[in-house]
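Every protein chain except one is present and positioned as in the full complex.
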Amino acid sequence: MTTTLPPRPAPGAARDEADAARPATTASPATRVLGAAALVATALLVLYGLVISPADREMADSVRLMYIHVPAATYLYVGCFFTTVASAMWLRRRTPGWDALAEAGAEIALVFSIITLGTGSLWGRPTWGTYWTWDARLTSTAVLTAMLVGYLALRRLELDPAARSTRAAVLGLLLVPNVIVVNRSVEWWRSLHQGSTLVKLDPSIEGTMLVALMVGFVAFGLIFAWLMVHRFRVAWLDQKADGLDLEAALAARRAESRAPTAPETEVTP
Amino acid sequence: MIAMTHAGYVAAGWIGAGVLIGGYAVTLVRRGRRLARQVPPGERRWS
Partner (left out) sequence: MWRDAALVAGRDLRIEARSRVTVHQVAPFALLVLVLFAFALDPARSILERATPGLYWITVLFSALLALSRSAALDETAGARDALRLSGLDPSGVFVGKSLAVAAELVVLEILLGVGVIVLYGAEPAGVGLLAATCLAATVAVAATGTLYGALVSGLRVRETLLPLLLLPVLAPVLIGATRAFEAALGRAPADGWPWCGLLAAFAVLYSVAGALAYGTLLEGS
């Protein structure tokens, strides 16, 4: 009498079970912590920016827009930096993670650039009477926004993914150099007519106004990080999904050609 | 806070920024969930 042992689980079954348990989302324990921290920091920013800190002597309450405008402008440049560095790394290493990072950096930079332009002109209206003053920073940011829109347009094209990523990488690599050249030129140009930037936060800013600004940097930094992680994962999944579509199409094609009751005449799809 | 000068501009700026970032975050998470459903669990090694 032979006893049959229970079948051994297939190798990797434990891992497959764990995999199946993964929720279908780009969130993770890390992003939940990050998100919570971002929300807390944002609440603090609202508190300091709108309530605790005083109005400026010259700008009155419109200075409160600076607590958003300045951090947004800063992280806009950080995003562009990510795109350029990731583009360079992709051209060297060709691993998909760098491609995803480049895409994420540019898209989030675009969101922040819109906020920078918006808060900048809303600040300008009560202070200078017009929404747009061709101030060096706003003008350079507008040009940068156009560059980001162009970069993202290139990324959306119907093209072989490798070719699309190569072209996007070359464009992305040039992003930071372009931004530097444009910023310098515009500043030089505007300095002929006015001080280079209208929005010069008094360097001797102190007290609660300084605290509010620092809280702004922290809050926007956390928001930026949270958005980057999620956008990176979305880009990553996008690549995988594209790959799966391609495999599915190829598999379907192979299945067709192997069909036992294939008609005598060839059907061209 | 209501007695703020230029309250309209300040409010527009803060609310606008909030809506933009919040809206973008929501679309991002939704898109992430949709894509994650299409891709086999093995590929999502972060949760």
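Lettered A and B in written order, each chain numbered from 1.
Here, a residue touches a chain if its C-beta (ideal position, glycine included) is under 8 Å from a C-beta of that chain, and two chains touch if they have at least 3 such contacts.
What you see is a predicted model; the values in this text were computed from it and never measured.
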Exercise for review: Specify the shown partners of the omitted chain in the complete complex.
Suggested key: A
Check your understanding: Taking the entire complex into account, which one of A:L154, A:M214 or A:A241 touches the absent chain?
Key -> A:L154
**Study point:** Residue among A:I68, A:A102 or A:V186 that touches the chain left out of view
**Key:** A:V186
Point to revise | Touch residues of chain A, complete complex, unshown partner | key: 91, 143-144, 146-147, 149-150, 153-154, 157, 159, 162-163, 166-167, 170-171, 173-174, 177-178, 181-182, 184-186, 188-189, 192
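Note that only the chains that are shown with their structure count from here on.
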**Study point:** Touching residues (chain side chain A, partner chain B) in the complex
**Key:** 16, 19-30, 46, 49-51, 55, 60-62, 64-65, 68-69, 72, 111, 114-115, 118-119, 122-123, 125-126, 223, 226-227, 230-231, 233-234, 237-238, 240-241, 244
Check your understanding: Which positions of chain B touch chain A when the two form their complex?
Key -> 1, 4-7, 9-10, 12-14, 16-17, 20-21, 24-25, 28-29, 31-33, 35-44, 46-47
